[in-house]
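Complex shown without one protein chain; remaining protein chains in place.
And then chain A:
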Amino acid sequence: MTTETTDNTENTVNIIKLTAAEIAAEIAAGELTAVQVTEAHLARIEAVDEKVHAFLHVDREGALAQARAVDEKVERGEKLGPLAGVPLALKDIFTTEGVPTTVGSKILEGWIPPYDATLVKKLKAADVVILGKTNMDEFAMGSSTENSAYGPTGNPWDLTRIPGGSGGGSSASLAAYEAPLAIGTDTGGSIRQPAAVTGTVGVKPTYGGVSRFGMVAFSSSLDQGGPCARTVLDAALLHEAIAGHDPLDSTSIDAPVPPVVEAARNGSVRGMRVGVVKQFRGEGYQAGVVQRFDESVELLKSLGAEVVELDCPTFDLALSAYYLIAPSECSSNLARFDAMRYGLRVGDDGTHSAEEVTALTREAGFGPEVKRRIMLGTYALSSGYYDAYYGSAQKVRTLITREFEAAFEKVDVIVSPTTPTTAFPIGERADDPMAMYLADLCTIPTNLAGNAAMSLPCGLAPEDGLPVGLQIIAPAMKDDRLYKVGAAVEAAFVEKWGHPLLEEAPSL
């Protein structure tokens, strides 16, 4: 094999720049072994993660064991899946049997789940190599990964800036070439916003498209796991591997997975009607972001799409509705962290009652943002306030869903900036929750309606040289449209730029 004769460092660099599709092809062809690929990525993590801090836990032994199993399959001539041997960074919100799962919180420090999430089972069945668990805002509450109880993650484009959140670890691992694939979860934008600010691709599938069993709940009716990658095709391959009906998740959709890989291989917007929503611009939008977005719309036109202006006034209410629904559900979902069965236990010294142990543990174990949302949600669900808060928010949600349905009568997909600004400096919004919440202005309506959406790079903002994300939104269970449009846009941009956007990131 050629790799054996190549210089090791150079070899590592070559391997880590490969896409998932390329890695899988090389392993299947015997050009690379899964162990080589895994070792290259583990070496990369070793080299750069001290700076990036994308990972909370690296499962070196587990990853190498999985890789060896793939290589044995190759030796035995077994047929491999399309992602066999490809390394992946897993958001630390999915339970992994025997591997710590913290959800970025102190309250679960030291907890070793006794079971694998359905998504993890699917990844293992697909012979994807799980490198470790990535950093995140505690319980996925945040837009910067600064709310992690284990310290922030740096944006590989500029380590003093946030990598987005809550899935900042997953996106940063991709941008830092620590992994070619990652898994995120998206409750209000936690896949798409990190993808946008790190110059990577992230997809929030249709709600119910990917099983939530084993995904630690933040807001059950909004949470959705999904794929993160550096290319649209890689995201599609991963999407296909993790999607599908799960009898253990009542809310999972019992229907065939949309043909996402086929769509990603046949990118085109010709003849498609693309909606541009009036509400997704204006005050708070960075000039460079708007500029790149407008260029993207022009690009879509030039590729043969018809652009339609849309007015969706209820979208302006989305943020408010979201910050009632998500905290309400979280106040209930997080009640189970009471020190009785697992995780942190504070005050268990024989002098405190069970109630006090629960209170002391929650006081010590939850960070300020989590506490803020538990309190908001507890209040919003209280009798006498329910109708005014939770009840009204659910009505807004219904209106937003209807507005999307009406919009999708007129257009095939909707496009917008993914996030109003590029990556902001770590610490800048830490004390201003409202400013932080605005990062999800464009992504939240999709979660409320349960639609599918993607973010992919559309250039660098001229004023700061940081990546800007283009969001594509499709109707529920039409996830394939994201990939059809995304692949076309990606190809056109790469042709225009001469290389993938991430090539312009400074080396770490």
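Basically, contacts are C-beta pairs under 8 Å (C-beta built on N, C-alpha and C of every residue); 3 or more make two chains touch, one makes a residue touch a chain; residues count from 1.
As a convention for this text, contacts and distances are computed from a predicted model.
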Exercise for the section: Could you check which of "Sugar ABC transporter permease", "histidine kinase", "Peptidoglycan-associated lipoprotein" or "Aspartyl/glutamyl-tRNA(Asn/Gln) amidotransferase subunit B" matches the UniProt name for the chain that's left out? Expected result: "Aspartyl/glutamyl-tRNA(Asn/Gln) amidotransferase subunit B"
Completion exercise
Across A:Thr251, A:Ser268 or A:Gln291, the one contacting the chain not displayed is A:Thr251
Exercise for the section: Taking the full complex into account, find the residue in A:Ala21, A:Val35 or A:Ala117 that is in contact with the omitted chain. Expected result: A:Ala117
Completion exercise
Where A:Ala195, A:Leu344 or A:Leu381 are the choices, the one touching the absent chain is A:Leu381
Exercise for the section: Using the definition of touch stated at the top, determine which of A:Leu18, A:Leu42, A:Leu56 or A:Leu108 touches the missing chain. Expected result: A:Leu108
Exercise for the section: Determine which one of A:Tyr390, A:Phe404, A:Tyr437 or A:Phe493 touches the chain that has been left out. Expected result: A:Tyr390
Fill in the blank from the handout: Omitted-chain footprint on chain A covers residues 94-95, 101, 103, 108, 111, 113-115, 117, 212-217, 219-221, 247-251, 328-329, 331-332, 335-338, 340-342, 353-355, 358, 378, 381-383, 386, 390
